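Left out: one protein chain. Kept in place: all the others.
After this line comes subunit A, so read on.
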């Protein structure tokens, strides 16, 4: 007979009948009754009325009956707290039972009874069980502490259970260790600040030993816990990695992914030249691929994580493209993820295969998937320049299929391709126009209208096409309306004679008949522009658009680094930091990848610069406050270096100059016989600057003999405007990295803390590569020097002037805004030397109207010195010619966003005026390049 009989009910009150059976004398009947009760419970029926009767059955030596009653208790104790007390005695007695199974069962169940009154009675038995001789009981008790903490955190702390739990980490039994770690992790999650899991090399060692011996679930807990540890140097990181690597071959995919997390995180600390680094990279690929052969649910989670890993370290899976090919029976959510990863892995080497696959996908039946596949083709075109042509022809083939949604999607992506490669594929416009009528989605219509407006001069019947859209203007979505308005204005500016009527019509439609404020305002702006200054209108509306960036959907690097620390968790599935979605802000601890603190690296790297300073830095006695040495001591004993590697901070006081100047000259003379030519005058000319800070700066300059010219620091934010905070700074470029050297001075009377910095979007996507780290609070009259590393992967918006940078700095007092102009030469990249042939071809290729000529006056240099000076700022001389007594230098440079600038510098011996001709596809940079030339040559 099976248990399904327990679900059948009799007509006479069920509860009543059960009650009678529960009170029966026969053991067998009692057990059956309890089973019936449990069965009702499983389907969500309320059987709490039977509480006293069920509890009466608890005093039994039949283990099964006992277990069943316990099951019941866990469910209903909360609704009957007073009755639950009745059970306490039995629990306490069971905790003393000679059978460890019963002891464990009792302590386990007690923890599940979420009644405050019971918890008081629980403490004593729990304490005993935590020290029980049987590991099975100990491990159950460890979990019980976590349960109790969830009910009454204060009680757990008062009773000292947390310390006992910490002791269990050193338990001899690996299973106990794993459970203690799990319990501590759960408790720590609700107390982000508490330092419960105090990890040190000894405890790490114990965990690693337990890792090999405990169950798979325990391994997951231990690995997740290990991931929170920051090793002190790369050797420790490597040894942990070595011991974690075997977990990659575990059959449980959660263990594998947790191990991947630990490795990905600690890898950050390993130097890339290390042999071990390469071995580790190779070992990571196969397990990740194997995860893809598991059940679809596991695949989905694995793919979301692989998506992150591929963005962080594309080299791991770059040869594994094929495993991401979609299978016909993959669920749709797996297919879409695979597609995403395929695009990320697409490169010149495999693009042919990828395109062939994508083309197949575009003929599938699932609409969402097909759309994404078509979009993917467009993204490939934008990502891999060499493939653009094939992608475009593939898209054209797809348009020929005339499948409605394929065509629409293709048009949307072709618009992006036009933006990326202007003046290359416009020949396809005719084909696009044929499909005008089939477009019914706003996005596709808007894209098509944009194309028509942008290339109005090449489309003969552009006015007719746009007019046809205009007929149903009011029925269109806002997106289409806005695009139509802009397109018609563009058309008018290009063909003013024939389209006057059309433009008036659209302007009146937009301004008079529309309720949408965006549309109306844009209409008015165009109207006024056109009526007051058509030339200006032309400049505004037909301005050259910045090229779109390659991958718009990449995760921002700081977020990516944080997410790497969360591999395998929900955060990695949602690609959001836990703080963005975890309920109630619990467990919001920002994790970050460990900084690279290679112990074996030579001292010339900037981050170890303080170590290179004179030995006076580490005195045995603590000197009086205000003393220079004291400040240095503060600097060294300050918070552990968790900041960005390039940060160098020094503390400056009035007394510094005395010693500082001496040190400066000493070091300057002896150690740096040939300091960078451009750097020295800058230091001397610096208005404020202590010897010490110079010392540090110079030290960091050692490794960078090719560092480009650095302007003296200028005051960006006067103290008056920023409640006492004065910021001065400059931009530097050293071996390929840009940094912003800041000097913060506190001229207020209160201490400043909590500094942070943020940039507005700017023309070249400059963004801080690391947060602003001011370690100690800035006390009144104190100055701190900071080098903030920058990168150029931020979001891009064209600024006026082009090199304008808007900065917001925050401290505990307020937020301050200022803007500054950065010299363009910090953006000149090291590989800006163009091949001679290339140079000639490009020079011819760029239209003459893009040429700009400038005069550089009062520059008494000859061609050689000028050339070498420019070279140190990454302006490369490609050829030199002498024409009629004049020296002609042909030079090239490249900006961080890939724009090439070609220059011809004419130098007449004896004449201090140079003539500079610049040619560039983006002529607006010329003015700033000229300014850069001038500053470099004159300093």
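Everything that follows uses one rule, which is that a residue touches a chain if its C-beta (ideal position, glycine included) is under 8 Å from a C-beta of that chain, and two chains touch if they have at least 3 such contacts; residues count from 1.
Rule of thumb we're sticking to: contacts and distances are computed from a predicted model.
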item	value
Hidden chain of the complex, named as in its UniProt record, picked from "AP complex subunit sigma", "serine C-palmitoyltransferase", "AP-3 complex subunit mu-1 isoform X2" or "Piwi like RNA-mediated silencing 4"	"AP-3 complex subunit mu-1 isoform X2"
Full-complex contact with the absent chain, from A:55, A:156, A:175 or A:447	A:175
Residue, one of A:99, A:205 or A:781, that touches the chain absent here	A:99
Residue among A:251, A:720, A:749 or A:883 that touches the chain left out of view	A:251
Hidden partner chain, residues of subunit A it touches	1-4, 6-7, 27-28, 31, 35, 38-39, 42-44, 62-65, 67-68, 71, 75, 78, 99-101, 108, 111-112, 114, 134-136, 140, 143-144, 146-147, 150, 173-175, 179, 182-183, 186, 189, 213, 215-217, 220-221, 224, 246, 249-254, 256-258, 286-287, 289-290, 293, 295-298, 300-302, 322-323, 325, 327-329, 331-333, 353, 356-357, 360, 365, 566, 568-571, 573-574, 578, 581-583, 586-587
